[in-house]
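Note that one protein chain is taken out, while the other chains of the complex remain in position.
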Amino acid sequence: MASNSLGQLFRVTTFGESHGPGIGAVIDGCPAGLPISQEVIQRDLNRRRPGQSALTSPRQEPDQVRILSGVFEGRTTGSPLALFIANEDVRSSDYDHLQGAFRPSHADFTYEIKYGLRDHRGGGRASARATAALVAAGAVAKQLLATYELRIAAFVTQVGSEAVILPLATESPRLEEWIAVAESNPVRCPDVEAASRMMAVIEQAHDAGDTVGGIITCVIDPCPAGLGEPLFGKLQADLAHAMLCINAVHGFEYGSGFTGAAMHGSQHNDLFVSEEGSIRTATNYSGGIQGGITNGMPVYFRVAFKPVATLMQQQQSVNQQGEVIELKGQGRHDPCVLPRAVPIVEAAAAIVMADHLLRSRTARL
Amino acid sequence: MASNSLGQLFRVTTFGESHGPGIGAVIDGCPAGLPISQEVIQRDLNRRRPGQSALTSPRQEPDQVRILSGVFEGRTTGSPLALFIANEDVRSSDYDHLQGAFRPSHADFTYEIKYGLRDHRGGGRASARATAALVAAGAVAKQLLATYELRIAAFVTQVGSEAVILPLATESPRLEEWIAVAESNPVRCPDVEAASRMMAVIEQAHDAGDTVGGIITCVIDPCPAGLGEPLFGKLQADLAHAMLCINAVHGFEYGSGFTGAAMHGSQHNDLFVSEEGSIRTATNYSGGIQGGITNGMPVYFRVAFKPVATLMQQQQSVNQQGEVIELKGQGRHDPCVLPRAVPIVEAAAAIVMADHLLRSRTARL
Amino acid sequence: MASNSLGQLFRVTTFGESHGPGIGAVIDGCPAGLPISQEVIQRDLNRRRPGQSALTSPRQEPDQVRILSGVFEGRTTGSPLALFIANEDVRSSDYDHLQGAFRPSHADFTYEIKYGLRDHRGGGRASARATAALVAAGAVAKQLLATYELRIAAFVTQVGSEAVILPLATESPRLEEWIAVAESNPVRCPDVEAASRMMAVIEQAHDAGDTVGGIITCVIDPCPAGLGEPLFGKLQADLAHAMLCINAVHGFEYGSGFTGAAMHGSQHNDLFVSEEGSIRTATNYSGGIQGGITNGMPVYFRVAFKPVATLMQQQQSVNQQGEVIELKGQGRHDPCVLPRAVPIVEAAAAIVMADHLLRSRTARL
Partner (left out) sequence: MASNSLGQLFRVTTFGESHGPGIGAVIDGCPAGLPISQEVIQRDLNRRRPGQSALTSPRQEPDQVRILSGVFEGRTTGSPLALFIANEDVRSSDYDHLQGAFRPSHADFTYEIKYGLRDHRGGGRASARATAALVAAGAVAKQLLATYELRIAAFVTQVGSEAVILPLATESPRLEEWIAVAESNPVRCPDVEAASRMMAVIEQAHDAGDTVGGIITCVIDPCPAGLGEPLFGKLQADLAHAMLCINAVHGFEYGSGFTGAAMHGSQHNDLFVSEEGSIRTATNYSGGIQGGITNGMPVYFRVAFKPVATLMQQQQSVNQQGEVIELKGQGRHDPCVLPRAVPIVEAAAAIVMADHLLRSRTARL
């Protein structure tokens, strides 16, 4: 059933748990002849890695990726790429007190119900550590996308109730500028001032032993027209699926999103205009996708993350015996996952886009 | 690649266009021995059908479903069920003026780009008519769900800026009551007063030749624990995918959704409580899903619909030659799709849940 | 799980039973822009149809195919093609005496065990009637293959113990000639004299109320190089799978096949030779496939059919109660399915080849 695979033609299968030997990904379907840079993969892993800044978990994982197969003399061969990242800074004893406990808003209870047993150490497979495999695979996808004219960038645009608005329905994205700003502040926010307000929110949460949620906005620009399938392979549906597979994500909207629900058609319709021989739309409430297929305008979407469930304060819960217990986070945890989630959102989007680029090769005679 | 299939074990493949001979669905994987009532399928098709009320398109489609295979003496045999609905009230001439035109915020342009040709009549495959096949298949899924203890109900909770709040994070759903109210007003809103305000919004839009968007809230209650897969088969991800496959849907959120992004962990965490020997959560910001798997609490999510793109007012656009043209909707269209979309949302959810119920059979030794 | 689907990118899903309303196929993934001739589909259905000659079942099925979707103005649109063939000459009463009986070497017993109920009329889904849907879909695949330089032809090369040898390992196929001969005798044998000996074998079996098996040889020539995938998508594996899905097939071999098992490497190796700038092999024991991928030489394989299980003579069996019963075939049955199976083998091969042609589009950057 491939519950651990993402994509159809560019197909990523991940494996691994938080406190096992390591985590990895197998990519089946990557076209042959693609130059692969291990450094590019490592760069994204470093962006996701804990311990990057004061805002993130101090767990020290070098997250050194190893390519086990599929690359020969620096190029893909058409055989599956296997990527492996060893787990190193594992302190399973941090989790001993959790063996029989159901932590609130974690997957402990549901895994126990579903499987009848679970690897409780660090959350096992449910740990956000599994997203490192996604990021590694996404970095391969990005290298494939780079051979097309397609660029993906994500930004933190809300932390708690501090938000910045990117006017994507009515203006062209200024990706270069946003990337430059976002990658130079620890929140990865494309607006310097908002970034410092968000930092304050995260520090406040951290000091209170609390956590806070937020929103990531992802933009794909330029994005070729014609990607996506009309029915159950609508591009927005595959993007939504990929985003909702990321730990802590509770919502997805593209284009006008939930705001569009309150609009009238006469405001919302994106009128076509003919410009220097090519057709574009005057506005972009459609988020670059119409009928499930890209129209050549920038694609953009927003992803809502709930606050991290592990608190550094006392919480009441129950254990497997149904007894009331008191819990308090130990181990090393982020007060806010948003900054580290930026490369994860990009990776998931990159895999979806790589998949649809390959799928689009069979659309016509 | 199965771009027209939904589900893995309960697998629905649809076909058909707005102005062809008809539309249909093949369901592969429905377990043998399930009693199938054609009337139950017809009832949901009638809820989706145009011409039900003053609020919907006057196109008269009897939408009579025919079961072509897979049922013998009233029960499924384990062979694929094929369902077919003939198109009857087809006025292709209504679309003659659109042959070379790209209607704003429709799929005309993207289909042309992707396929190099298109069936322009009634939008072809991109028409919302294709959702009738989904509704028929969903009604089979509902009959399967009925053999488990699982109930799905959807409601219109926003039209334009008129909204009703269902307090699902903190209170138990009152499904019986909500269904009774919703199915007795043409908007399918679970609150009588909100319904009449929403009706006014729709009528206003209609009178202005305009259209309006809205939000549907869907609740699954009771819902067994243990459904969903940890990684790329997270239940919320499959629900999001299915919802974003519905025409005009621009957003999906479950549990706390986008609101949760502004919350702190200490507010958002759903504390486990032990109650009469069983474990439940005190609140339900998780929307009944933790780590991708249901926890036995009600599952709920919200789906945002953009306003219908076809307006009964003049709009500017371009044609295939890139020339500026004026367009005005002809044919028969809804000012607001929300009321008719309720059974579509339920159907898509039912297919996802049926799929995961079957998938859950292989989780354990 | 898609147990009723064949192919990944060119994906055929079939439905229907022997005595239901009809049978059909949905093709998902056929590229847009392909001219479709209903006559070409009909021609292959006619080659499979019962009642063609004295050698086949007298059941009279016009097998008129109807295209329900996916074609607009004579070309594929990229939307799924649905094909439907109504059942007409249904005499379900012929099967009344079989309701609780398990016919020897049929699927009655295994369906009952697996599903707990079954449509006993004409064998239900297990009937060879389901192959008409395969033939219709295969005829679409053939039209796709015609746009590449690829031709498929199958022949009856054994009936009972009467066999004809096609020297495909050491000589070039003479397809034109073989097709001309085969399509002008009722056995579809490429050798006139062997054909008349085979006819005698079939008539003898028929007169004895008995049935007889045989072998079909299928040749793909010309066949482009580079089709097939190295591991679990080996071309020969997908061909074997497709062939073993055909009713009554008990064996598959390609190239040297079972004979090759007795050979030495020094005889069996196909030496490469350079000829007018292109590389070919001096012999073709590899059957045109090396490492799962075509090498540009003719592909050929042989398919073994067991004798038809329905005899027009008394046989002993048991019923659902485990009681001993006497059975004798009623209804209308072939003494030998081989002649009618020729278009079925071609169709199954065409679907596999169409699938791999599309798959090959993503092999390289």
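Order of writing sets the chain letters: A, B and C. Residues in each chain are counted from 1.
Here, contacts are C-beta pairs under 8 Å (C-beta built on N, C-alpha and C of every residue); 3 or more make two chains touch, one makes a residue touch a chain.
This one's a predicted model, so the numbers in the text were calculated from it and none came from an experiment.
Colleague: Which of C:Ser3, C:Gln99 or C:Ser196 sits in contact with the chain that's absent?
Modeller: Selected residue, touching the omitted chain: C:Ser3.
Colleague: Which of these, C:Ile165, C:Ala200 or C:Met263, touches the one chain of the complex that we don't see?
Modeller: C:Met263
Colleague: Identify the residue among A:Gly24, A:Gly160, A:Pro173 or A:Pro190 that touches the chain left out of the display.
Modeller: With A:Gly24, A:Gly160, A:Pro173 or A:Pro190 as choices, the missing chain is touched by A:Gly24.
Colleague: Counting contacts across the full complex, list the positions on chain C that touch the omitted chain.
Modeller: Contact residues on chain C toward the absent chain are 1-6, 8-9, 14, 102, 104-107, 109-111, 113-116, 125-126, 130, 158, 160-161, 205, 208, 210-215, 225-226, 228-234, 236-245, 249-258, 260-274, 277-279, 281, 285-287, 289-296, 302, 304-311, 313, 315-318, 322-324, 359-360, 362-364.
Colleague: May I ask you to list the residues on chain B that touch the chain which is not drawn?
Modeller: Residues in contact with the chain left out: 1, 9, 29, 31-34, 78-79, 147, 230, 358, 361-365.
Colleague: Which chain A residues would touch the chain omitted from the figure, given the whole complex?
Modeller: 1-5, 8-9, 11, 13-17, 20-24, 26, 28-29, 32-33, 66, 68-70, 72-73, 75, 77-82, 84, 111, 114-119, 124-125
The rule is short, and it goes like this: only the chains that are shown with their structure count from here on.
Colleague: Could you find the chain whose CA centre sits the greatest distance from that of chain B?
Modeller: Result for max centroid distance from chain B is chain C.
Colleague: Once you find the CA centre of chain A and the CA centre of chain B, what distance in Å lies between them?
Modeller: Whole-Å distance between the two chain centres: 26.
Colleague: Hey, how far is the Cα centre of chain B from the one of chain C, in Å?
Modeller: 39
Colleague: Taking each chain's centre as its mean C-alpha position, how far apart are chain A and chain C in Å?
Modeller: Each chain reduced to its C-alpha mean, chain A and chain C end up 46 Å apart.
Colleague: Got the chain A residues that touch at least 2 other chains?
Modeller: Each of 1, 9, 230, 362-364 in chain A touches at least two other chains.
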